[in-house]
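Only a single protein chain was left out; the remaining protein chains are all shown in position.
Right, chain A next:
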């Protein structure tokens, strides 16, 4: 499986590509699962074209997949290796980027990113 086994489920992505970017392919990982995207894709696009959500909410544990798409609502936070938390909607995917739904700083939320 290229993407989506246990954590993201086998459900299809939320976003649907209506046209294909004329840019090189990039490979990145999301919670350890390899995924393919196009250079120039936002993480929001790269991840949620393949998966149904980006993270689970801190308080109710329910999935979230972004809301405003323009860097305002802060709903689409994901973690990238090194401990940065970024907005998926305003961050572009890069070759080899390792993205996780959970960061190292929240007690009880798991520690999947190496500091």
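FYI, a residue touches a chain if its C-beta (ideal position, glycine included) is under 8 Å from a C-beta of that chain, and two chains touch if they have at least 3 such contacts; residues count from 1.
Everything below uses one rule, namely that contacts and distances are computed from a predicted model.
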{"item": "Chain left out of the displayed complex - its UniProt protein name, from \"Spore gernimation protein KA\", \"Dihydroorotate dehydrogenase\", \"Catalase-related peroxidase\" or \"NADPH-dependent 2,4-dienoyl-CoA reductase/sulfur reductase-like enzyme\"", "value": "\"NADPH-dependent 2,4-dienoyl-CoA reductase/sulfur reductase-like enzyme\""}
{"item": "Hidden partner interface residues of chain A, rising order", "value": "9, 11, 14-23, 38-42, 44-45, 49, 52-53, 57, 59-60, 62-75, 77, 84-86, 89"}
